Structure formats: structure tokens, C-alpha cells
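Single-structure report; data block below.
A single protein chain has been omitted; all remaining protein chains appear in their positions.
The block that comes next holds chain A.
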Amino acid sequence: MQRTLRLAHPRLVLSNCRPHCPSSLVAARRNHQSAPQSTQTQASASASSSTFNDNRDSQRTTHFGFQTVPEEAKESLVRNVFDSVASSYDLMNDAMSLGVHRLWKDEFVSRLKPGSRGPLRCIDVAGGTGDIALRILDFAREKYADRETSVDVVDINGEMLKEGYKRFKKTMYHNTPQIAFKEANAQAMPESEFPSNTYDVYTIAFGIRNCTSVPDVLREAYRVLKPGGTFACLEFSHVNNPLFRTVYDQYSFSVIPLLGTILAGDRASYQYLVESIRKFPPQPDFAKMIQDAGFSTGALHEGKGGAWIDLWDGIASIHTGVKL
């Protein structure tokens, strides 16, 4: 009697389960299935014609969580996700990670040691609500009495920047030259606002996996950094230990979308979140991408002298590189 043990492999199982999606995600799926011509306004995809396009080579696709979507669509889909999560972003981070994201971000910033060698010009990309920026400024101030270090918070999403601006209003950095908020696309930051070779530190925390083209982001990072500048990326990554990975997967796919449903009334955005984590390249691949962008990194292994550091055995990892 053959009966398979149903492996708790949520990645494969739950990719079939497409629950209640906001219309943008439903439109994306319909969009993909009917293979329309690539247009600029993919967000209103349901209005586009559904004639089959024979020129498939003009149709490049990418992943949006476990779904496949046209490349042009991903940006607006991600924008919809972040528009909807912006107001409860910080609360949800605390709820989903049980507060551990604070430890990760503290570790990330303390590795950078901002202010230890004089004031720095930092740029924090996809930094919406200002978690990293605030930590950088506080670290420099508390450890090194540095009040000249400045951070430019850049985000593609205006709602997230608004939340960051609100949060900074409650701090001493509001209306000082130490903080600035700019709306821009990390893949194409305008040269007028972000001239080349300007920044000492480029950070991007939990943002790069939402970008459509990671190599473009890395290229822009390389451009805006000064020679000798540091690139640092904190991102969810792949867990090494298989048992821990199973537990983590179970937690991710069962609890996190439900927390989204209960706390934020939005299941689809958090389903996207946990799926996008699985779609991101594993640590060695991402380290190779950083090297390909021109950065000098450590050897392709984890730990001391390596290109990355794993936090909590790979739930998150910090990749660093230096522009020579």
C-alpha cells in the first residue's frame, strides 16, 4: 500500500495555494497568462487586450514571489505591496520576527562602525521607514560623539518615506543636515541628485530582493560610492541547517501570512514577502553578483574573511564589499 508521507515542504505545496489576492496580483496573473504586449502602465493590466503576442522575445519575465510576471509589472506590483503595508510596517516587522529584526539591524550597523574614522556620508537605499538611518546616526553620536555624519534615505515608495519622515520628526535629527529623504529608483538614481563617487557607505537593508534587477542596483551602488567606500547589504537569505530550515519554512508559510491577515488585514502582501525570500539568490550567488558589479569582497565563504556573515544561521545575512 503506497502512501507517501506528506513532506512538510511548503515551498512546493503552498505555491499551488493562491489565496485571496489584491486585484493587482490577480491582474498580474491574468496579464501573464494572456501574454499582452509590454506597456508602461502594467498596473492596469486588466484593461489591456488579451491578444496573444507572437513577439515573445520582447516579453521578459521575472518572479514576483512564486508568480511569474512581466518585468515591467514587477515594479508597480511591489509598489502596491508597500503602499498597503507602509502604515503598519514597523508593527508587522516586530510581530513577524518577534522583535529579532532589531537585533539584526543593530548587528548590521555596528559592523559598519559609522563615525569611527570621522564623519561619513551615507546613503541608505530602500530605507523607507528609516530604521538603518536612525541607527547609523545614533551609533555615530553615542559612540564617537559624531554629529556630522549624514544619511540620505532613498526609497522608491513615497508612503514608506512618509512614514520615515514622521518617525524622524520625533528625533533630534529632524530639520538638521544629517538626514534627507529622497524618492528614487535604486536601479536608476538620477545623476543630478546622486552624483558619482559621493558616498562613503551604501546600505540597503531588506530591500534588494524587491528590486526588479539586482545587477542594476549593484551597478548604481558602485557608481555613487567613493573609491574606498563600503557596500553593505542586509537581506533575508537561505538557512543552512536543514532541520532549522524546515521549521523556519513552516513558520514563514503558516504564521506570517496569518499575522498579516490579523494585524494588517492583508494576506497577499505577506505571502509575497515570504515567497520573495525564497526566490532571492543564496549567499554565494549573491556574493558573486556583488563581485561582478566591481566590488572587492572577501572570499566566497561565510564568516571571517568571507564575503558574507550569516545571522541566525542564514535567516538573514550581511554581504559587504568595497569599491577600490
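One rule holds in what follows: a contact is a pair of C-beta atoms (placed from the backbone, for glycine too) under 8 Å apart; a residue touches a chain by one contact, two chains touch by 3 or more; residues count from 1.
What we mean here is this: contacts and distances are computed from a predicted model.
Hidden chain, UniProt protein name from the list "4-hydroxy-3-methoxy-5-polyprenylbenzoate decarboxylase", "T-complex protein 1 subunit epsilon", "IBH1-like N-terminal domain-containing protein" or "Mediator of RNA polymerase II transcription subunit 8": "4-hydroxy-3-methoxy-5-polyprenylbenzoate decarboxylase". Checked against the full complex, the one of A:L103, A:M172 or A:I262 touching the unshown chain is A:I262. In the complete complex, the hidden chain is touched by one of A:T176, A:N197 or A:Q250, namely A:Q250.
Although one chain is not displayed, its contacts with chain A can still be listed: residues 1-8, 13-14, 16-20, 47, 250, 254-255, 258-259, 261-263, 265, 267.
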